[in-house]
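Apart from one protein chain that is not included, each protein chain of the complex appears where it belongs.
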Amino acid sequence: MAATRIDCDIHPAVGGTRTTLLPYLDDHWKEQVVSRAIDGLDLTSYPPNMPLSGRPDWRPVQGKPGSDLAMVQRGAFDQLGASHAICNVLYGAQAVYDPYMASAFCKAINDWIAAEWLSKDERLRASIVVPMQAPDLAIEEIERRADDHRFVSILVLSQGETLLGRRHFWPVYQAAEKYKLPLAIHAGSQYRFAPSSIGWPSYRYEYYFVEAQAFQAQILSLIYEGVFGKFPGLKVVLMESGVSWLPAFMWRANKTWRGVRVEVPWVEREPASIIRDHVRVTMQPFDAPPDATGVADVIDQIGSDKMSCLRRIIRIGSSTATTPSRRICRNPSSRACAPTIRWRRFRG
Amino acid sequence: MARHIVARTTDIPPGGNKVVGIDGRDIVVFHVNGEFFALLNRCPHEGAPLDKAACVARLTSPEPGVYQRSRVGELLRCAWHGWEFDMRNGQSWFDPKRVKVRSYPVAVESGEELQKGPYVAETFPVHIEDSYVIVET
Partner (left out) sequence: MSDVIDRPTLEQEASAKTRLRIIDCDIHPSLHSRADLNPFLPKRWQDHLKTYGDHLRTPYIGTTPYPRSSPLIARRDAWPPTGGPPGSDLAFMRKQHLDPLEIEFGVLQVLDLFIFSQQNLEFGAAIQRAMNEWQLANWCSREPRLKASILAGQDDTALAIAEIERCAKSGQYVQINVSPRANEPLGRRRYWPIYERAQELGMPLGIHVGGYGGHAPTGGGWPSYYCEEHQSNAHTMAAQLASLVIEGILERFPKLKIVFIEGGFGWIASAMWRMDRHFERFRSEVPHLKRRPSEYVREHFWFTTQPIDEPDEGRHLRSLIEWVGVDRLLFSSDYPHWDFDDPRFAFKTPLTDAERAKIFNANARALYKL
């Protein structure tokens, strides 16, 4: 187990709806996509040429970063030594308004990933991309993949149409719990709302910054709406959320809950305790303090021996060469070493 | 333990309270459903006066949207940050093992047997049958 290193978040790129996904659409959607030129669903959150979207040495000569399987294999497995990697496709099927289109495109993405990635390399796994626009259709998609154990989680975006804790999503979590699939919340927006309460930012830099707050709001929603009480087996993984905001966030949640508990009496213990049991965080990008002592303090404050952080080696497309967690683990006396930051398999 | 007369039972209406000073400390006495509870009038969090706390039901819930009420009026929501305390024993709701308000035993006794305290019992023969609230400190 000590040798198992899982890259929890790689991003195979869909070249296009009319290209990559076309073979996986039924006749109706094929005709719609071609005759209406429905394409270009790259998310505003991740323009392909932005430095964040692709490390220079992992950009293929042609095509988007993450579109070349061989390059991804070299990066994740050969260069960085992962034993497994989880594919999270961020092509925006989740963001169209038409729920049936969303459902068809999500299915196509999942079919494509299974056929052209998972089947080509047994080290690869994937998240199920689901249309949260229509929770019943999302459940259908989950059930379609439930027996395929290469699908290891359910992917949703951090900024959707309604907060994730809301009642109408509960049947999705029931399915997730039933099939032991964690909910993977990945940074990204459906752009139904300004990315934060202050309005629309000028820069992508600002947008990316406030993703941290969006994740926090989602956790609060899941907690206060009682999702973890109703579905005690549900686990949530935050992808590209950042980490260092966790302690102050947990303390503030505890503080509020202690005084306003009467609003949500089904929340029977303090939010920080619920977070430590149900929420996992990927380490990259680690919005870390600049010094190792600060990093150790943050991890201490999170209560990392109680809360496993999935160790994410490197994101395909990230421009950093190493993660701070790797630097920490060069220091054997650090509390943040391998035993406390480890991968736990949620399935199988 | 010293026993102090703090009020007549009729002085404190149901749902009400009275604050008395005993040995330099403020103690608040609540009357709930015919019973009397006495607590140090100071929240252990940041010192708020508990005599202004809201007296509420114990609120539990088995699942979202279901509200179970019990022991109506016996829980205090502190006047400042809303922390809930059980009047009977001073324990906080969210961390009963660690956080509590100091509570004091309360007895309701008839007037004849008692020492004089900060509340001086009036000795009108016509009130001999009155009940006095006594606090032991």
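Observations, loosely collected:
The chains carry the letters A and B, assigned in the order they are written, with residues numbered from 1 in each.
Keep this in mind: a contact is a pair of C-beta atoms (placed from the backbone, for glycine too) under 8 Å apart; a residue touches a chain by one contact, two chains touch by 3 or more.
Keep in mind the model is a prediction, meaning the values are calculated, not measured.
Summary of contacts with the chain left out: across A:Leu22, A:Ala194 or A:Ala292, the touching residue is A:Ala194.
Across A:Gln79, A:Gln174 or A:Ser221, the single residue that touches the chain missing here is A:Ser221. The chain not shown here touches chain A at positions 51-52, 158-166, 189, 192-206, 208-214, 216-218, 220-221, 224-225, 242, 244-245, 247-249, 251-257, 259-260, 262-264, 285-290, 294, 297, 301, 319.
What chain B contributes to its contact with the hidden chain is residues 40, 42-49, 52-54, 79-82, 90, 97-102.
Here, only the chains that are shown with their structure count from here on.
Taken together, the chain B residues at the contact with chain A in this complex read 56, 59-68, 77-78, 81-84, 93-94. Only residues 167, 225-226, 229-230, 257-262, 264-266, 270 of chain A touch chain B when the two sit together in their complex.
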